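Here's the structure, in structure tokens; my notes come after.
Just one protein chain is left out here, and the rest sit where they should.
Think of it as A, B and C in the order they're written, each chain with its own count starting at 1.
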Amino acid sequence: MTRFLLNRLGQAIIVFLMVSAMVFGALRILPEDPIYSIVGEDSEGYTPEQVAKIKADYGLDKPLPVQYFDWLSAFVVGDWGNSFQNGLPVTRMINRKLPFTIQLALGALVIGVVFGISTGVVAALKRNTKWDAIATSSAMVALALPEFWLALVLILVFSVYLDLLPVFGSALIWQDPLFAIQSSILPWLALGIGGAATLMRQSRSSMLETMGEDFIRTARSKGVPERVVIIKHALRNSLLPVVTILGLRIGRIIGGAIIIEVMFAIPGIGQMSVTALTKADYPVIMAVTMISAMAIIVANLVTDLAYSYIDPRIRYA
Amino acid sequence: MTTEVKPVLEIRDLKVHFQVNRGIVFVRNKGSVKAVDGVSLKIDPRETLGLVGESGSGKTTVGKAVIRLVNPTDGEIDFQGERVSGLSGGALREFRKRVGVVFQDPFGSLDPRMSAERIIAEPLVTHGLYPDKDERRKRVRDLLEIVGLNANMSDRYPHEFSGGQRQRLGIARAIASDPALIILDEPVSALDVSIQAQVVNLLDELQKEFNMAYLFIAHDLSVVRHVSDRVAVMYLGKLMEVGTKEDIYENPLHPYTKALLSAVPVPDPEIESGRDRTILYGDIPSPTNPPSGCVFRTRCPLADEECATTVPPLREVSPGKNVACIKV
Amino acid sequence: MTELSTAEEAMTPRASRFNMPEWLIGLLRHKLSVFGLVIIFLSVFVALSASVISPYDPLQQDYDNLLNPPSFGHPLGTDYVGRDVTSRLIYGTQISLTVGLLSVIIAALIGVPLGVLAAFYGGWIDAAIMRFIDAKMAIPGLMLSMLLLLTLGGSIMTVSFALGFGLSSAQSRLIRSQALSVKEREYFQAARAMGVSNFKLMFIHMLPNSIQPVIVQASLGVGFAILGEAGLSFLGLGVTPPTPTWGNMLSLAFDNLRSAPHLMYPPGIAIVLVVISFSFVGDGLRDVLDPRLRGKI
Partner (left out) sequence: MTQTTHQQEKLDVASDTVLDVRNLSTQFRTQAGVIKAVDNVSFNVKEGEVLAIVGESGCGKSVSALSVMRLVPTPPGEITDGQVLFGGQDLLQLRNEEMREVRGGQIGMIFQEPMTSLNPVMTIGAQIAESLMIHKGMSKEAALDRAEELLISVGVSDARLKMDDYPHQMSGGQRQRVMIAIAMSCEPKLLIADEATTALDVTVQAQILELLINVTQESRTALIIITHNLGIVARYANRVNVMYAGKLRESGSAIDVYKKSAHPYTVGLLGSVPNLMASTEGKLDSIEGEIPDLSNLPSGCAFEPRCTFAQDRCRTEDPSLQAVGAEHIAACWEAEKVQGSK
């Protein structure tokens, strides 16, 4: 088990290094010169010597591998640099903004898991009934909905027409619980429904598949009541592919969060990344990408662990 | 009759060990599976050698190593007097032309996306035989008739054939390039009893007609007795006993051979009621961790301390009859 | 072999060989797929004949008619600079469909060879390809596309490449796992034992037998790409305005949500309709191509 963990950790580190090198390289071929975000739009007043000096100050004149190595060695010790735009330490910006994104992502994840798995299992058990039809077709529609259009519809209905929920403004749940929940419901729904639909479809089909397995027939041949067959024998076995999908969802949620944060004016790192990208603010872009990558890598690790918890065949392999 | 006939296939001290590695970053060698561990066999022209054994015996791996679907760890393989172990590229392809293979699973051994014609023509195309399209088509139709199928079925796809017919297709493909040897890996064990007999009969006819040698790998001892001239018994990667089929079936010497034969029930209630059954205890040990000394000793009724330390060599007890046991 | 398996086998129609008409008939029997196909053909028609059927020039501004609600002259209303929404929607179809199809083709061109190579050779080639894909997947799709677009600039081609590059990971993984199982099949071993060359092994035996789920995935991928393009346009990173796309139309609708809520419906509904059509066709294809799932969905 320890060895398994070490191995996965080793893989995770390799993936992390590859991601950082890829993004770092990509950023350096951006047509947008970072000098503009350092000196502001108006660079006319600078002589070429001054520009070169500024570039040197930021280490932008060194060869690319050296720059990368400098960045990496600073990054691992927690020095993530200062934003080109406002000179603030990136870590401080992240500290302030990350909690909003986590709150958004977790809420969406919970909605996805709770709605998705429960409706999926019920649809499988009530296969070919109207409940199954309703659940399956709503999942199909939900999968075709762009998050931002769903958000638009939700805003229109709940905020503009019904005036029940606020559109803008947000708070953290431990600071202002009531307002935090009020202002988060719509973003959570907008971001969570896609996941719910995916998980619904996966858990339905995997439940159906499990119910056709030999060991389910064995359980029935033992006289196990159908309810117990489902809960004790089928559910856990059919969770395996669902867990995989769940791990993959994290990436989608983080991606979706970017748009949702922009729309609902949530001051999270998604919104920050859009500004940083348009301004070629390297340190911020690197930090945001690395945080997302780490979140995804950790999610995959957790998925693997969950897998081995659920399935003894992996645990003892 | 053993006066200097050059054997079709001669295997000397063949070893196939699979490394079991764990991990991608921190690679740890978990030891090796000795799937085949020092097997020597020879097959004469027009002869059928039956290779029997249970799961984990390595019998299938021997066949795969000959045709190089797996790479031997050690040992030599000669085909018609030429060294073929270690061949690669064009020379390997030339050797593969002269050896046919028939696999167990009639559902899995034919590419579902290819018509019968393309399946049978593939070895011809691969080896540049019958380059003329019409001649090739004629050859395919001939082959279909030879294996007892209707030549008009050539544009059908595998799923349109029954299990027995699919196995006939597999045989047609194997004999397409006029091989001197066919490796038959459990060719009938996935078939229904009544179809098995048809395929066994077909194989018998083809061997006589085309003068091929067979390496017949199977676990069904009754079928092996029927088709084989000589029989080799494997257990956990090693040969236990080799001899003519009369040697093996009428006068088995190795305790494993005896137990194996007595474990097979015969379809005759009168004989069965009078047969004594030697039931072996325990499971077949894992090939990752085979017993020391004689690999069979953990289940052997004759085993003692000596068996745990001595690896019994395969020794000739009478001409052509070899046994690997220190107790007989 | 138990007889149940024979019974199951008998349940799948003892249909003739796999060729065009048969799977097409199967697909047509699938009502939702037919619906999807109809919508897709319709939108292809709209896209191709955009210049003929659209009532106005999609870029023509009309400052007398700003943010008009639907009317006889402008069936879907006008936007904040008075452009005709109907015409913009029609022209937007071109962009969405082109980007959707192009992305999937690019995804397949990148993803399929990588997956086949990884599965066929295994070992360090497999490990290297898989870690590369892991790394790609560790960057959220939208962020990856944003990065690529900032590097490459926004045109139909670059947007398609950015989206296709993201989608290719799933294609590689899918075809790799399929190809790995083909590698274990006896017909593959038989071909190897015959001396068939590596190239033929990969492209005559491995690829055709692994491609089915990729085709299904691709038809769903068109939908994903259309959604992705809309998302990028929404953020102002897609195909550069003023070229109308469904995404940037939605972006404008968002800006005018309170004053002109009617603007959000046409592009939104168009996206949902086309995306769902592709997913219906994908599901239909899955049912037709994979008899194992027949009757289950």
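Criterion: a contact is a pair of C-beta atoms (placed from the backbone, for glycine too) under 8 Å apart; a residue touches a chain by one contact, two chains touch by 3 or more.
Note that the structure is predicted; figures quoted are calculated from it, not measured.
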item: Residue among B:Gly31, B:Pro265, B:Pro301 or B:Gly320 that touches the chain left out of view; value: B:Pro265
item: Residue of B:Arg12, B:Arg118, B:His159 or B:His226 touching the missing chain in the full complex; value: B:His226
item: Given B:Lys15, B:Arg93, B:Lys245 or B:Lys327, the one touching the chain that is not displayed; value: B:Lys245
item: Touch residues of chain B, complete complex, unshown partner; value: 54-55, 162, 164-165, 192-198, 200-201, 204, 219, 221-223, 225-226, 245-246, 249, 259-272, 275, 277, 279-281, 283-284, 299
item: Residues of chain A (touch criterion as defined above) contacting the omitted chain; value: 212-215, 217-226, 232-233, 236-237, 310-313, 316
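Going forward, only the chains that are shown with their structure count from here on.
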item: Contact-richer chain pair [B-C vs A-C]; value: A-C
item: CA centroid of chain A to CA centroid of chain B, Å; value: 53
item: Per-residue overlap in chain B, given as positions that touch at least 2 other chains; value: 24
item: Multi-partner residues of chain A (at least 2 other chains); value: 11, 14
item: Residue ranges of chain B in contact with chain C within the complex; value: 24, 64, 67, 69, 92-93, 96-97, 99, 101, 103-105, 108-113, 115, 122-123, 126-127, 156-157, 159-160, 170, 173, 190, 192
item: In the complex, chain C residues that touch chain B; value: 1, 14, 16-18, 127, 185-197, 200, 205, 208-209
item: Contacting residues of chain C [partner chain A, same complex]; value: 131-132, 134-143, 146-148, 150-151, 153, 223, 227, 230-231, 234-235, 250, 253-254, 257-258, 261, 264, 267-268, 271-273, 275-276, 279-280, 293, 296-297
